[in-house]
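With one protein chain held back, the other chains of the complex are shown just where they sit.
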Amino acid sequence: MHTWLKNAIPNATGLLITEMVITGVILLVFLILLAFFLGYMERKVAAFMEIRLGPNRVGPKGTLQIVADTLKLLFKEGFTPDAADKFLFNLAPGIIITTALLAIAPVAFARDFQIWDINIGVLYISSVSSMAVIGILMAGWSSSNKYSLIGAMRSGAQIVSYELSIGLSLISIVILSGSLSLNDIVESQANGWWILKGHIPVVIAFVIFIIASTAEINRAPFDLVEADQELTGGFNTEYAGMKFAMFLMAEYINLFVVSAVAATIFLGGWMPFHLGNLTGFNHIMDFIPSSIWFFGKTFFIIFIIMQFRWTFPRLRIDQLLNLEWKYLLPISMVNVLLATLMAIMGWHF
Amino acid sequence: MTTEELKQVMTDLLPSSTFDETGEFLNVIIPSEELLPVMKTLRNREDLFFDYLFCLTCVDWKDHLMMVYFLNSRTHNHTIVIKAKITDTINPQIESLFSIWPTAELNEDEVFDLFGVKFLNHPNLRRLFLEEDWVGYPLRKNYEDEHMIEL
Amino acid sequence: MDVKDKMEFPGQVHETPDGGFILSKLDDIINWARSNSLWPLAFGTSCCAIEMMQTVNAKYDWSRFGFEVMRATPRQADLIIVSGTITMKMAPVLKRLYDQMPDPKYVIAMGACTISGGPFFYNTYSVVKGIDHIIPVDVFIPGCPPRPEALLHSMITLQEKIKHETYFKKETK
Partner (left out) sequence: MLFEPDHYNEEGEFVVNMGPQHPSTHGVLRLKVWLDGETIKKVEPHLGYIHRSIEKMTESLSYRQFIYVTSRMDYLSAHINNQVCALVVEKALQVEVPARAQAIRVILAELTRISSHLLWFASIGLDLGGVTPFFYAFREREAINSLMDENCGARLTQNFMVPGGIMKDVLPNFQQRVKEVLKQFKDNYHEYDEILTGNVIFQNRLKGVGILTKEDAIAFGCTGPTARASGLNCDIRKLYPYDGYEKLQFDEITSTGGDCWARYEVRMAEMKQSVKIIEQLIDNIPEGEIVGNTKKVIKLPKGEFYQRVETARGELGVYIVSDGGTTPYRCKYRSPNFANLSAIPHIARGHKIGDLISIMATIDLIIPDIDR
């Protein structure tokens, strides 16, 4: 496609812009469809956990339920409260959804299929994803609602703390694989995924990453930011219509992003299931397309995170911070040391 | 303690009290001015020790209001009903029992709301159920409301 | 009032009974979306709220029809199911909740108390005798409390009502 476009548009800048626009449109359509699918999946998983049927009247097996919801939200009264800071109030959903979209750039969806092959992919993801807190703070503050304000302050404390654990758990893999680029990390798992190689620090890092990223994207049991029963909706209490739909969409895109990152870093991304040097077995595995491997792993992790939501009660704010500062952070620090030791001594393979 | 013993105790405590034994419990009617010291004794004396105020209400007898206090002792398991007669129906007043039983706070708010009895030394006397600007006290027998449809 | 008489549209206007083909199709789509995605406000005052909760549960499961998402904040709700008695003190709160909901919004009056005061009609000083004194009601359900089937039926009735709404179409006079 690149060469075809190059012939059509000789100008280098024009080419770049055209490519960016095409990629952007494809990505947006893909992510919107993805968010629809995740919304539908969430309801069906919930129904499965709760011994009921879930949506099944709108469209075949209820598949159009989310389409109906989105269309309805689109045509609902867009609403800005009088007391709100109007500029920030309207900007906040945009910021939240933008940061969610940005973080997806370096993730490889399949073999050689990547939007932006950046050599510091891990750093990029952890820095971009932590920007979501700005949007949440902005939404909570500008709503001029007490519940929103409490929710926003909670999110500030929560996201900033859990960002540390996410970073440290990613670093232990970076140390073992010796690269910050997501592509290199995937390549380093050609002879077996990190999680299956049996290294203790990797298993610890994986568990910490799943816990911390659930907290990072404000999903139950860490959904204190919204906390329906305490804060009637938290930072998005005053949002209605399409602006609220953007929050929902950002939530699902974030869910996809963290699951994709976890799949890439710990479960080998698009890398098929390889066992050491068994060439015959590895070749059979290679016949399954790499995109199926990637999405299979991602949705496995999404399913786990969704199950958390429908099983666990919510933590209290001080317990949430205790969990991070007293348990997860020290453990991940020791874990990084352990990984470093392994890397220096060359114990890993 | 049996009813007879309680009756003896109450006579010693307050000679002006009158008794009514038609109901299940011993009913003691005392003047409203004597309420607080009597209640303090009932709560604090070791052999009486009425630590549980389980019902507090008021009855409007048209010419007077009657405060009714149901007392029970969790340790001795005896029950007594103290009734305080308030003769002034225009501007009824009585001492609050909040200092003895904390549960009296909301109950007295309720009585103030529905009967208009003012409780002295109450920490936060307010209309509990109805709006602040509600006119009249609905459980009084002479309450009139044009919105109320009578059967 | 009638703007069309004063302003001349430059060009030819072909009158169609309900606003033209595209608009009425769009109307149908919007009505389809709205009717299938009624998010109720988590609002219950008394006994009827329990039957509303029974409707959520696995046996009746209103999520099948897309009523699943109960929102705690009125800003995100489309539907308010007034389940239970409304008193004089609650009436301003209910009105305020209704005002806080963005358009389009719907109201279901669940139970005898919301229709007329129900068992609390006579000799009470504090009960609102029917919530249609406060907010406009789309569907009434009788019963004290109504059965979950009745609530489901009322919501399906409301869906049918929404399907005949107009967003783009002209009002037929």
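Each chain carries a letter (A, B and C) given by its place in the written order, and its residues are counted from 1.
The rule is simple: contacts are C-beta pairs under 8 Å (C-beta built on N, C-alpha and C of every residue); 3 or more make two chains touch, one makes a residue touch a chain.
All figures in this text were calculated on a predicted structure; none of them were measured in a lab.
Chemist: Among the chains present in the display, which ones are touched by the chain that isn't there?
Modeler: A, B, C
Chemist: Of the listed residues C:Thr87, C:Ser116 or C:Gln159, which contacts the missing chain in the full complex?
Modeler: Checking each option in C:Thr87, C:Ser116 or C:Gln159, the one touching the absent chain turns out to be C:Thr87.
Chemist: Among A:Glu19, A:Asp85, A:Asp184 or A:Glu230, which one is in touch with the chain left out?
Modeler: Of all options in A:Glu19, A:Asp85, A:Asp184 or A:Glu230, contact with the hidden chain holds for A:Glu230.
Chemist: Tell me where the left-out chain touches chain B, residue by residue.
Modeler: Touch set of chain B with respect to the missing chain: 22-25, 27, 51-55, 57, 59-60, 68, 70, 74, 77, 101-103, 105-107, 110, 113-114, 124, 127-131, 138-139, 150-151.
Chemist: In the complete complex, which positions of chain A touch the hidden chain?
Modeler: Touching the chain left out of view, chain A contributes residues 46, 49-52, 145-147, 150, 154, 220-221, 223-224, 227-232, 310-319.
Chemist: Footprint of the hidden chain on chain C, which residues?
Modeler: Per the touch rule, chain C residues meeting the hidden chain are 41-47, 49-51, 53-54, 56-59, 72, 74, 84-85, 87, 89-90, 93, 96-97, 100, 119-120, 122-127, 144-145, 147.
Criterion: only the chains that are shown with their structure count from here on.
Chemist: Taking chains as nodes and touches as edges, what kind of graph is this: line, ring, star, complete or other?
Modeler: line
Chemist: How big is the gap, in whole Å, between where the Cα atoms of chain B centre and where those of chain C centre?
Modeler: Roughly 47 Å, centre to centre.
Chemist: Compute the distance, rounded to whole Å, between the mean C-alpha positions of chain A and chain C.
Modeler: The mean C-alpha positions of chain A and chain C differ by 36 Å.
Chemist: Roughly how many whole angstrom separate the Cα centroids of chain A and chain B?
Modeler: That gives a centre separation of 63 Å.
Chemist: Two or more other chains in contact with one residue: find those residues in chain C.
Modeler: Counting only residues that touch two or more other chains, chain C contributes none.
Chemist: Show me the residue ranges of chain A that touch chain C in the complex, using the header's touch definition.
Modeler: On the chain A side, the touching residues are 43, 47, 50-58, 62, 64-65, 67-72, 75-79, 228-229, 232-233, 236-241, 244.
Chemist: Note which residues of chain C are touching chain A in the complex, please.
Modeler: Chain C residues touching chain A: 29-30, 32-34, 36-37, 42, 57-58, 61, 63-66, 68-69, 71-73, 75-76, 78, 102-104, 167.
Chemist: Mind pulling up the chain C residues that touch chain B in the complex?
Modeler: Residues in contact with chain B: 88-89, 121-126, 129.
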